[in-house]
Structures are given as C-alpha cells and as structure tokens.
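The other protein chains are all here in position, but one chain of the complex has been omitted.
On to subunit A.
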Amino acid sequence: METNVAAQGTGSALPGAKRRMPPEFSIFLVLIGIALVYEILGWIFVGQSFLMNPQRLTIMILQVAVIGIIAVGVTQVIITGGIDLSSGSVVGMTAMFSASVAQASTWPRALYPSLTDLPAIVPIGLGVGVGLLAGFINGQLIARTKIPPFIATLGMMVSARGISKWYTKGQPVSGLTEQFNFIGTGIWPVIVFLVVAIIFHIALRYTRYGKFTYAIGANVQAARVSGINVEAHLIKVYAIAGMLAGLAGVVTAARAQTAQAGMGVMYELDAIAATVIGGTSLTGGVGRITGTVIGTIILGVMTSGFTFLRVDAYYQEIVKGLIIVAAVVIDVYRQKNRKKA
C-alpha cells in the first residue's frame, strides 16, 4: 500500500496536476468500435450502410429509451452496492395502473367509466407514484430488515407482476387518450430518457445526495460513522429507482397505446446490463450516468445491428448474455488491477 505516489508527493495539493481520461471515454470507444464493425459487415454482407440510415438509428434509440430510463435508477442503486430486480415488473404494474385512468370516454369497455378523459397528468402521476411506492417498499425492506437487496427486490419483482395480472384479471387496457399517448410518440421517449439522465447526472455529481450515494457504496461503515443516515438514504435511492421504473411504465403504455400485464418482462436485466456495460461496478462506489447512457446505446446498437445483419433472434440473446458476463469480468479484472497498483 505504501506506494511511491505518496513518496513523490509535493507536500501540497495541486488540483488538476494530473489530468485523467474520463472512464466513459473507453466505453465510448467500444461503442464506436461496435458501430464500425457493423458498418463494415453491413457493406460486406448486406450491401448497405449501417450508420447512414437515420430511420434505423431513430428506431434503435427509441427501442432502448425505456431501458435507459430504468437504467438511470438502477445505476444509483448499484452505486450504493445494491441491486434492483423489480424494475421490469414495476414497468408492467405501473403501465396497467396509469393506463387504467388514461382511457378515453369513446372506448366502450373502460375499466373505470367515471374516470375517463382525465388530463394526462393524472395517469402519469399515478404511474410514477405507484413506481415510487414500490421502490419505497424495496428501500424500507432493505434498510429496516437488513435483508439482501437481491431478495427484497426479487420479492417485489414477483409480487408486482402478480399485481399487474390481478388488476384487470389479465385483460389488456386499451383506448387511451390522445393526450396520454402523446408522450409515447415520435422522439418523446428519447427526450424523457435524456432529461432524466441529465437530472440524475447532475444529482450524482453535484449534490449531497450524490456524494452520500457514492460514500455508502464505497464503505457503508465509514459512511455511517461520518454521520450519514444510511437507512434513510437507501430508502431514497430505491424509491427513486422505483419512480423511474414507474415513469418507464408510463412511457411504455403510451408508446404501445395500450397496457398489458406482461409488459417489461426482463427489462430489469437489460437495465442492469446497460449499467454494468457503462462501467458501474457491482461492488459499489463506482459508476456514472454518462456511462450508463453509453451502455444503453451499446445495447441498442447490438440489437439493431443483429437485426440489420439478419441474425436470428436466438443468437441475439445468447450474445447479449455473453456481453453482460464479459462486462462484469472486465469490472472484476479492473478492481483486481487497482488493488495491485
């Protein structure tokens, strides 16, 4: 541990004496690399450009925007050293709840006939609120009972899926108002994703909330002794993650113009994958929203590229699994090297 860094020290702190490359840079290079590989393969096998196709790129980013919204919350959870497996089910549950108060009076089989044609803010608020509540319960379980986050959110994952099926006895909810559907149209989901990303990028980097989040992930004991109310903070972090999953549920329903109990299945894994690919360490204390945004886009490019090359969907899943494992292996390797250094 007695490295020469200390020995060579100047005796005073010189800010910025050593400029370090932001860690996102290498992830960004990976993204560029993958895109270029597709570009070359595209010309060889399909006879067209992968990148010079704005329509494809738009579809690609739209496909992952919802995952990205979830991943912004998951990133914060993972920075504290936790995990959230419930986000996919929370998407399904909040999609159902919000859609049920977003139906138009013109729809003959409205779930709540007296609650039709409401302004869009009501279903959006309900979806986000239900997500927040689910996350708050996760946080309470983890902070108060000290059960591992894996188990607490696994329970929420199963229960929330059950609630979404129970809510309409498995029936889809359709006939949603134009106003509600609007946030799912065009480029809006991407805008929601980017706004969310910017907000929490700022929150993590420049607010006390962010500093405490990293501190808890780096060393929870030290964080507690430094006066941080660890329990209260964890509840906040999980509630935010739930809220963002709720927002993702609203966007999913609006985009599909309908809600089904099976929405969002496996989204939690995609969100975790995007986070980990983006450089957030599963051991906690390390990670940035910018990395997660790039990780999300990498996921999108991978999927879109496979479709572009007409690779079978089965292979896509197999490769996605490998990439997730590879990202974690790289992280473990990085941690080990760090300790040796």
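Heads up, the rule we're going with is that a contact is a pair of C-beta atoms (placed from the backbone, for glycine too) under 8 Å apart; a residue touches a chain by one contact, two chains touch by 3 or more; residues count from 1.
Note that in this section contacts and distances are computed from a predicted model.
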Looking at what's absent rather than what's present, what does UniProt name the missing chain, "Branched-chain amino acid transport system permease protein", "Probable chemoreceptor glutamine deamidase CheD", "Ribose/galactose/methyl galactoside import ATP-binding protein" or "RagB/SusD family nutrient uptake outer membrane protein"? "Ribose/galactose/methyl galactoside import ATP-binding protein"
Among A:A143, A:V286, A:V301 or A:I324, which one is in touch with the chain left out? A:V286
Touching the hidden chain, out of A:T116, A:N219, A:Q257 or A:T307, is A:N219
Across A:R109, A:K211 or A:K336, the one contacting the chain not displayed is A:K211
Can you tell me which of A:M157, A:I228 or A:A259 touches the chain that was removed from the display? A:I228
Spell out the interface residues on subunit A facing the chain that's missing from view. 1-3, 5-18, 20, 206-209, 211-212, 214-215, 218-219, 221-229, 285-286, 338, 341
